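Note that one protein chain is taken out, while the other chains of the complex remain in position.
The chains carry the letters A, B and C, assigned in the order they are written, with residues numbered from 1 in each.
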Amino acid sequence: MSSPVKTVDGITKESTQKMIDEALEAYPEKGKKKRAPHLAPNDPGSGSACVKSNRKTVPGVMSARGCAYAGAKGVVWGPIRDMVHVSHGPVGCGWYSWGTRRNLMTGVNGVTQFAMQFTSDFQEKDIVYGGDKKLAVLLKEAKELFPLAKGISVLSECPVGLIGDDINAVAKTMSKELDLPVIPCNCEGFRGVSQSLGHHISNDTIRDYIIETREFAEPETPYDIALIGDYNIGGDVWSVKALLEECGLNVKATWTGDGEMERIAATHKVKLNVIHCYRSMNYMCKVMEEKYGIPWIELNFFGPTKIRESLRKLAERFDEAIKAKVEKVIARYDAMMQKVIDTYRPRLEGKKVMLYVGGLRPRHTVGAYEDLGMVVVGSGYEFAHNDDYERTSPEMPDATVIYDDASEHELEHFVHALKPDLVASGIKEKYVFQKMGLPFRQMHSWDYSGPYHGYQGFPVFARDIDMAVNSPTWKLVKSPF
Amino acid sequence: MSSPVKTVDGITKESTQKMIDEALEAYPEKGKKKRAPHLAPNDPGSGSACVKSNRKTVPGVMSARGCAYAGAKGVVWGPIRDMVHVSHGPVGCGWYSWGTRRNLMTGVNGVTQFAMQFTSDFQEKDIVYGGDKKLAVLLKEAKELFPLAKGISVLSECPVGLIGDDINAVAKTMSKELDLPVIPCNCEGFRGVSQSLGHHISNDTIRDYIIETREFAEPETPYDIALIGDYNIGGDVWSVKALLEECGLNVKATWTGDGEMERIAATHKVKLNVIHCYRSMNYMCKVMEEKYGIPWIELNFFGPTKIRESLRKLAERFDEAIKAKVEKVIARYDAMMQKVIDTYRPRLEGKKVMLYVGGLRPRHTVGAYEDLGMVVVGSGYEFAHNDDYERTSPEMPDATVIYDDASEHELEHFVHALKPDLVASGIKEKYVFQKMGLPFRQMHSWDYSGPYHGYQGFPVFARDIDMAVNSPTWKLVKSPF
Amino acid sequence: MSNNLGLTVKPVTTTPREEEARVAKWIDSPEYREKNFARQALVINPAHTCQPLGAELAAHGFEGTLPFVHGSQGCASYYRSTLNRHFREPAPAVSDSMTEDGAVFGGQNNLHEGLENALALYKPKMMAIFTSCMPEIIGDDLTAFLKNARAKGHVPKDFPLPFANTPSFNGSHVTGYDAMVLAILQTLTEGKKVEGRCTGKLNLLPGFDANTGDYREYKRILEAFDIPYTILADISESFDSPNDGTYRLYPGGTPLAEAADSINGKATISVGPYATSKTFAFVKESYAGKHVSLPLPMGVAKTDAFLLKLAELFEKPVPDVLKAERGRAIDAMTDAQQYMHGKKFAVYGDPDQLLGYVSFLLEMGATPWHVVCSKGSKKLDKELQALLESSPYGKGAQVWMNRDLWHLRSLLMTDPVDALIGDTHGKFAARDAKIPLFRFGFPIFDRVNKHRYPLVGYQGVINMVTEICNKLIDLRDETCEDRFFEMMR
Partner (left out) sequence: MSNNLGLTVKPVTTTPREEEARVAKWIDSPEYREKNFARQALVINPAHTCQPLGAELAAHGFEGTLPFVHGSQGCASYYRSTLNRHFREPAPAVSDSMTEDGAVFGGQNNLHEGLENALALYKPKMMAIFTSCMPEIIGDDLTAFLKNARAKGHVPKDFPLPFANTPSFNGSHVTGYDAMVLAILQTLTEGKKVEGRCTGKLNLLPGFDANTGDYREYKRILEAFDIPYTILADISESFDSPNDGTYRLYPGGTPLAEAADSINGKATISVGPYATSKTFAFVKESYAGKHVSLPLPMGVAKTDAFLLKLAELFEKPVPDVLKAERGRAIDAMTDAQQYMHGKKFAVYGDPDQLLGYVSFLLEMGATPWHVVCSKGSKKLDKELQALLESSPYGKGAQVWMNRDLWHLRSLLMTDPVDALIGDTHGKFAARDAKIPLFRFGFPIFDRVNKHRYPLVGYQGVINMVTEICNKLIDLRDETCEDRFFEMMR
């Protein structure tokens, strides 16, 4: 995916640096010093990340970041459909993350699928006396009330780690007593600097408690793969799975969108891991590579250009039969996608987008916007690491602004300076920019739409972007009086 | 049905006459003179009607009456489900009577059932040049667009009769041309004094154009009857038909609720006509009696007391097998009805009702209210004749007020004087009395509920009456400030 | 056996199920649509009714006014019931109960007796007389009859008796409304014009509008501007009166003295150009002050235009409270646009309302795919076309002028849309097409309180957004597979 360096008219390293400096002016000295390294003009030539990342958030700046618990419960565990996920601690954390991520699931709610809010609902007395006993009781209750659950995860909230509870011991005892995997995950919100550590802890927990506890019931084939780091937002997994299967591959497990615990547990038996969200799942890909020799490949399923590249890259790992199928698939869908582009590109050509999201979106979606003729003029992550920014640099046009853990103040400033036609970010930003009369899409959750992945996703994406950018409602914002 | 004379505490002929006289005071002399004979205290002893009826409405008094067209289209023809009923003339009449009577129908709308508004939509030019040609064209169009219609009725509105059109000739020609019964009904709204003449004209039209044009396909039995004068308001026909069939009788035709033209046409072959609404259908019963020797019997299907009496009266016309079945039916349902009474009577005991409706309701429903422990303190009809009032007298308590073609002024006055707990009348009265904080039920249309006929109907009736009388909303009407 | 039709007596037939199914399928087909649109004479399910109903609505909008139908009593019962059902409110009106002898001798006696009785019983301050078919066909001369009525003392000499000729074989409820308002204003303003006098007030002609909330919204807007006003005719209280245990015959209505003085107004605005064309012509030729005809202020642009015109005419800035309301309406639209964007609607209704629905839908990025008016004009057709052409979201939309709801049904079945906007009469077509019906317009017989929520102004925008979007989300929630049933929408 080494494309030539892109540029944007009017954007130079100098203009971007000036914009950044102006944004920093409002900070007190200490804050300015802390924030400066997180903001920079893109430098695709350098081959490295242009900003610092994965640092503590500066206090008081209105960050969009979440916590380790959010990364564990919301991102990794929540989508595993056949487990009971207990938010262990006070009532809030589980309540906020209940139904707010759009990781769609099959199964019957409360029977074989558990998209509910399970909590130990800590009270003052649980803080004082500890919650381990309560945990043991509630695990029994969960098993009794949800007999078809394949396992129970125990996701620690802040108090648990602070009061010295030992959920690992309780989990161990209760696993045996209930003859059911009880997975303790020490993902207290105060750990680390963002949701990112939650992903890592969760990956480690999968490594320690889940992987290798099952094997697939059906015989192995050379085409067995797993889809990693796709959370089925608005049905993404369903789109990509169907596509991969159309290419002749067997998707044995999905991590963790619409995920099944036992299939995840048996993933050490696949021949290749296909990873979409590198940030949240690279750990387990590396573990599986090291421990079981499973290679992995990082792909991008947004927009026909990137899908085409990805499928060909994927085909390289397989035999001629797969290659032939992949080319057939590409030929078939390219024609369909061209129609989508013909419809929407004239309405979107040259429109500017600013991205501020998490995971893979700030780089992976760039190509999809470009397929629609749009220009991405700024991008950044809530909780990325250096390797994310390395991967972002070549995707973004030269000198465009890159921001890490941006504060609302900075985003506002950049938007005022860059005047994008679309801001693509999260719910906390949505109404800020809409109040400015700016088209906006929530790009964590596809704004209640989707899927956006794969060939099924692109027409939806294109329609949604057009709808946001070209909604006649924006023209009404300016009052005639 | 000769019950002893009922009385109501505090109501005497004198008190009622005084109330009437007071109501009349507001009229100019001429108006007073015209209205006085239509208002009187009931005199069950006299064996005759106590008021004059079927006279021209006094101009300017705010009468609730409709017109001949309303009696024809709304009452008699509209419910025949498999005919196209053309409101012939300007757009309004058909529009007002479209879907506003609740004569429910089976069949597929626009295919085998035609509860739509068909009109010739007269314009100025049709008035000037006549509408006969237009009628011929539209009949062809109707036949083409609705091939499964069993016939077409042409219902004249005022202009037709005034401009000298000859719909009868057009109907005759087109019947032949289309090989389809086209029934002309000269029911212009200016004819007669109320909807009553519309019933009569329609009966005559059925006599002249429909009856005896078909025969039942299935063999005759001694138990073949027709249900006459039930319009299936809220499903009344379905309730009564099921009941009669449970009693062992074959209901071969229903006039005209959920009616089928060909079954109506074959009704001269039944053994007995059971009539519910005497006012609107007695004409055809008499015709069938005279011409085909079919006896008829007038029954009341409101409330268990009257239903019981009616079924026994009916059984008298048949053999022992029917009598036995009837007794079994009564025994079975009496127990169920008693439960209904046990539930609602304690909540309704002694409550006073005033009725002002049409057709059979001002007398037939009295027993049902009494089954619930209620007292009817006034009753009257929009469009009754002398024979209706004769039949009403014994049903109503002595000295209660009887009013014919009451004006809103009179009704208001009587309500102020009698302070009923429920007023049961029509949509035009509903909100007048509700504004006074008085419970009200629309008793032409069962107020969007029903059925009220038969054993299926009584529990619905009882619930509705309780709901109206005892709704806690009435207690809120009086403001604390 | 014989019968009067001379037909052979045949056995009763039963339509075979398959035949029923075949025809049921056929009536949904393009082939049927073609036949259906070829109709020349038969009208099926028209979306409009006759003039007198509109005249009665107008009459109720004036203080102490008793609507008086010169014609058959059945007519009056029909108009009253319709208004009762729509507003769930009383609709006191009388008729002079003409019958057959009237057809022979004319209706003067009925009229005179009726006026005398009505005056005695219902003590109105004005009786607004309008005709149904019979007297129009027999040629009753109302001018003469009324002159005689006063001469004979049936009514006092100075008692206002405006009258309108509103035969059902002309126009529709909308033109009947216009005719009655015109007659009332002509009667009341006669001789009231005072040279040099200016009431300082705005006269507002809302046109035929059976949403009492709309009237309250106009008042709220005018009060926010601090512009004194007279609404001609004001039905807001007549058909939305409190229930406090007392029945009042004539709640609310425009005070007669105010209506009389309206001729000396500072300005007159019609916001129902199609529903007040004759009245507005009279205003232009007789009334003092400025005369402006604007579209019904439905949707943002048309509301903006209304407020701008008020600001201009009365030389006042748009008040902050309305600026804020505009902003809140915009906020509601931008927040919810994705639920309506790209959706296809079919709409039908009266001319002024239709223009409003179309304008609002286009503003939301929705397409008014089928626009049906069952009583329109070439002018309306052109104006609708121009409106559709003004937006990319009008592309492909078609205007169907003087078509009825049976035509609409064919359109819905052969060229489907996502939703329907119109009055209660469209519910059968909506059911057959399996789409929701948004009940805007008149009459609404099957839902409660719809007339209490304005559709005009910025509040109207919010109400329409709310009702439409939430119902579309309801449907998504109710019809989606389990795996697509989500907490957030």
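Assume a residue touches a chain if its C-beta (ideal position, glycine included) is under 8 Å from a C-beta of that chain, and two chains touch if they have at least 3 such contacts.
Keep in mind it's a predicted model, so treat the numbers as computed, not measured.
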{"item": "Among A:Pro90, A:Pro394 or A:Pro472, the residue in touch with the chain that has been omitted", "value": "A:Pro90"}
{"item": "Selected from A:Pro4, A:Pro28 or A:Gly293 as touching the chain missing from the view", "value": "A:Pro28"}
{"item": "Hidden partner interface residues of chain C, rising order", "value": "85, 88-89, 240-244, 323-328, 330-332, 334-336, 339, 424-425, 427-428, 431, 445-450, 452-453, 462, 465-466, 469-471, 473-474, 477, 485-489"}
{"item": "Residues belonging to chain A that touch the chain removed from view", "value": "26-28, 30-31, 56-70, 86, 89-93, 95-100, 108-112, 116-124, 126-127, 134-135, 137-138, 141-142, 144-145, 147-148, 150, 157-159, 161-163, 175, 181, 189-193, 195, 208-209, 211-217, 260, 262-263, 265-266, 407-409, 412, 426-428, 430-437, 477-479"}
{"item": "Residue ranges of chain B at the interface with the undisplayed chain", "value": "98-100, 102, 104-109, 235, 431, 434-435, 437, 445, 447-449, 463-464, 467-468, 470-474, 476-477, 479-481"}
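Going forward, only the chains that are shown with their structure count from here on.
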{"item": "Leading chain pair when contacts are tallied as C-beta pairs", "value": "B-C"}
{"item": "Centroid spacing, where centroids are CA-atom means, of chain B and chain C in whole angstrom", "value": "31"}
{"item": "CA centroid of chain A to CA centroid of chain C, Å", "value": "53"}
